[in-house]
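Below is a structure I'd like to ask you about.
Only one protein chain is missing from this complex, and each of the others stays in its spot.
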């Protein structure tokens, strides 16, 4: 879990994913010689801070978003949220501005609406603050901020080791309105006519989805994927022996939302481990669900 | 009205329009030999569950969405809505899961927020339930669930009989966030440079729009179409002698919303009969307005 721990400590709130992209690029260049298939690496100025790995002759793309929730410093050390972070007084926040490193304490009113940061000097406008990473492991769980979605990224990297055919897309802005998936999808459609996408992301523990009971296949959230594709995914999953749970939600979104809205006919399905304490410094995921997530992706990328 | 009655009974909530597409394909293959022009039929895996008919040299496209509102079964026979269905205790719902056919009763709290289904066994997660069709005819009206938008589909099929130049697009997901119109529009733009679209859908009876007073031409809803196109549509309509009413709404949307947001410069206008009891099992439309709808589409597809 050293890789996951490192991933959780990279500063990469929505809009500033460059450091995570660089981290991944270094990792991939070091590790990929040992992978079963050498991927084509697609990145550069025309891709903003996104990164894609193309293996063999792809039919299916994995989307794993790199960005995290956090806060932007407004005026007088007030904060506005990036995405939907949990905001409780006492959370430790870190960042950096022109005067140096910042480690400070979040202060929120009762409703969690008015937010500011307790710090002895004025922080530069526009500085991004993120939760301070405190990576914890137990025999059954891992816990840290930003398992959503460093764990989705980590899982995709495990899948990369043995992937023969497929694309892995590391995307940006998922937590805050999107903005990269539609052009990644355009490229995948125009070059490969890819029509299948799996969203490698982390979901919520709810009354229907329990920790340790398997990876989650989401049948819907605020968007509804095409039924026939879901049925193929579930049918393949049921033949793998990997433990999985079916989720049905009214709310919540993912890169799938942008895939669906894009001017390309791409089917998608959200598949990922469930977590407790969503978007807080204490996101917690069961190890069995992580294992199931990697195993299910390996199988689906072969059989879909 | 046998065709309309049959259309209203097909199970096709947003995301699972396949059965309606298959129904239409069968109908079109049987009937189109008697049509004035034989359309090119566009469908297949690259079109998800959409279907397009291309007649002659098209300048204008008709969009008629196939999907309906409904409910997804969550956990413990609780329900989450697909689109915005009217939800009242006692409504009959139908569907099918791995254990067989389901006919059950909706139970809603006072605010219509907490929804569940009264059924003697646990229904599979993700099962879709729709209103049970009860098609009613009177000398002046037709009444059933899902006139929105099986009537828009039906009207497009009447127009098809004599259509010389144009495209008819049967689209998906309109009731729940969209997802097909933008790629249909891309194709129509890239192949035909089509710049005009009419949205064949059903709207609301309001204080300004009365049953039996004619087909509705909508000047705006939550989106505002381009004024100069609206003026051409109204000008053409006024020369037909077909009774029509002008609608101005602040809310409500249609496939037009997705046409406008697409990266293609397509003008659009919503034209359709008004209904009472929107999104309930008792949607009701005046026969005169249905007749006017078909007549106006026939004229506009010739003259625009």
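For clarity, chains are labelled A and B in written order, and residue numbers in each chain start from 1.
Keep in mind that, in the parts below, a residue touches a chain if its C-beta (ideal position, glycine included) is under 8 Å from a C-beta of that chain, and two chains touch if they have at least 3 such contacts.
Computed from a predicted model, the values in this text were never measured in an experiment.
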Touching residue (missing chain; options A:32, A:48 or A:222): A:48
Residue among B:77, B:127, B:171 or B:260 touching the omitted chain: B:260
Residue of B:219, B:242 or B:294 in touch with the missing chain, whole complex considered: B:219
On subunit B, residues whose C-beta touches the chain left out of the figure: 193, 195, 206-208, 219-220, 222-228, 230, 246-250, 257, 260-265, 267
Residues in subunit A touching the chain absent from view: 14-16, 18, 45-50, 72-76, 80-82, 125-126, 128, 172-173, 176-180, 182-183, 185-186, 262-263
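Keep in mind that, in the parts below, only the chains that are shown with their structure count from here on.
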Subunit A-subunit B separation of Cα centroids, rounded to whole Å: 36
